[in-house]
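Beneath this line is the structure, given in structure tokens, with notes to follow.
What follows is an incomplete set of chains from the complex, kept in their original frame.
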Amino acid sequence: MVLLERRFLVVNFKVYDSAFGSRALELAREASRLSSRLSKVRVILAVPALIASKILTIYNDVYLQHVDPVGFGAYTGFTPVDALKVEGIRGTIVNHSEHKVTYRDLAFIISRAKLLGLEVLACADTPEEAMAVALLDPTMVAVEPPELIGSGIPVSKAKPEVITSSVEAVRRVSNIPVLAGAGISEALDAIRAIELGASGVLVASAIMKSKSPELSLRNFAEALERT
Amino acid sequence: MVLLERRFLVVNFKVYDSAFGSRALELAREASRLSSRLSKVRVILAVPALIASKILTIYNDVYLQHVDPVGFGAYTGFTPVDALKVEGIRGTIVNHSEHKVTYRDLAFIISRAKLLGLEVLACADTPEEAMAVALLDPTMVAVEPPELIGSGIPVSKAKPEVITSSVEAVRRVSNIPVLAGAGISEALDAIRAIELGASGVLVASAIMKSKSPELSLRNFAEALERT
Amino acid sequence: MVLLERRFLVVNFKVYDSAFGSRALELAREASRLSSRLSKVRVILAVPALIASKILTIYNDVYLQHVDPVGFGAYTGFTPVDALKVEGIRGTIVNHSEHKVTYRDLAFIISRAKLLGLEVLACADTPEEAMAVALLDPTMVAVEPPELIGSGIPVSKAKPEVITSSVEAVRRVSNIPVLAGAGISEALDAIRAIELGASGVLVASAIMKSKSPELSLRNFAEALERT
């Protein structure tokens, strides 16, 4: 299946200091350069809401890191799903390990996003949760064992069975791509994740806290292109 | 005192549909035009994080509507106080009736903001809460009886004693400006608030849901200029 | 299968005024009388934590309405799963429509409860959520469309397909009993739920807000006994 051969490299900027200001823009420029010569890999930048419109002037495959389960209205300080559509944001991460929502809210967000033609990458801690969120038919699922996030210990090495089980669990109910994340530190970890059945990786600190985020991004993208 | 003679018109865009896209930009253009000819009134636009950087290209007196009690780091989907500094945002509303935080979080946010030279408009439901938040020394306090927010029944008419008591309560501990909000529908309501001792108003639906937000903004600003 | 022929009548006391004081105790006495002569129906009283130990002196099939995802420790004002074991409570409702938790917390609670030999009735809004929570292997699942809760419009009449779809969805992954709830007003609604494939019902206002909670409880229990 063509869909499953696509590779996804989702860069979660989180809100590290490198996620703002000129460094964020430089990373977006590198993503733009890379994308023009990648055929297999789709690079998605999941950026803070505060810089999304700036990033969009440089690179157009942009997600938010969270969205709130509301429509337009009197919700001071929240981000409605509909706002992404108006502002040209392609999609959003939801239910990240650092920003968990209830299943009810997840259902609202995914259903509203689909109605509007927006994408949703739903995160999960475990294979069970991966299957649970897949039932709501998001665009993609990413599984990340919380204890490995930011640890530098790659899930693809420390808990390869989480990846294989998640892919298997999701396949029982859906054909959507399954990404792996947590502790992904170098290109080799991403390649292993693909070998274990993932369609891509969700990477944060390995790029954002790197001495050269651009170089790190390039390494991951090129490695995935060759898988 | 000069500080207290200043008038504040804080426009809370909330996340109405008019708070995004071209309508948001037009309102910012009007704020820009107005500011060049106002001497007494400071117009602050409290905008969704998602459009803040776009608004900043047009108008520079911009607040967020909320900020999270974190610094830079691994906080997917949250907005650190420090990010405002990097992105050139002047300040933020916090503890709005639609986005309440604990006193502990409020204390963190205000103290971090002050360290960074950022402003904070802290909201309160009652005179007691106005005094409570004033103890933390934010830049301004706004009092808004929750039951009048969005009601079209102006606080300055329906509960004038909330304004006078709040000003009095805040004065026991601080000299910061006290704004009034909730149900402020027309310029006259803003004038009454000033007469009751407020230094300005916090307005949302009367502008954002108006047929002509620009005209409504102008009316409020010009009325306050004459007080 | 014997397990599926069992009928469950779970009475959610919520925190209505009738859920405390002498009325709560009288209802427990009626449950005790009924249980001695019912062979097919299991009556579970889901009571406020505050009265659980009093109820236990009268009736022993008692659940809490919620439990927190913590063990023993420094968690002022929360209820650890382990405390139920020590205090002789048989189990707990979790993820009720009025008290939603994240999937992560649900996973913690169910896994801890199972380790301790405690039961968990996990609630769901929809067939998708019913299947999602069933993946975590709780003791039972109850599906309740939120818009019908407390409405007096029985799910078994207004949305029979929610019951049939939920049973079907849960059966894909588990053999646990599926209960139905929301708007269940009279014995006939409970019978219909059974006919649609449910193993029992979750009832609140129809009993707790009845002029005679005891009579209402008896009617439900006897009707289920005859199914």
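Think of it as A, B and C in the order they're written, each chain with its own count starting at 1.
Operating definition for what follows: a contact is a pair of C-beta atoms (placed from the backbone, for glycine too) under 8 Å apart; a residue touches a chain by one contact, two chains touch by 3 or more.
Since the structure is predicted, the reported quantities are computational estimates derived from the model, not experimental observations.
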Every chain here is the same sequence and 3 are shown, so how many copies does the full assembly contain in this file? 4
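The rule we apply is simple: only the chains that are shown with their structure count from here on.
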Could you draw the chains as nodes, link the ones that touch, and say if you get a line, ring, star, complete or other? line
Where is the C-beta contact count highest, in terms of which two chains? A-B
Per-chain Cα mean versus the mean over all protein Cα atoms: which chain has them closest together? A
Would you mind pulling out the distance in Å between where the CA atoms of subunit A average out and where those of subunit C do? 37
Here the gap between subunit B and subunit C, centre to centre from mean Cα coordinates and rounded to Å, is 46
Pull out every residue in subunit C that's touching 2 or more other chains. none
Residue numbers on subunit C that touch subunit A, as the complex places them: 95, 100-104, 107, 124-126, 128-129, 131-133, 135-136, 146
Interface with subunit A, subunit B side, in the complex: residues 12, 14-17, 19-21, 48-54, 64-66, 70, 72-80, 82-84, 86-87, 89, 93, 96-99, 149-150, 204-205
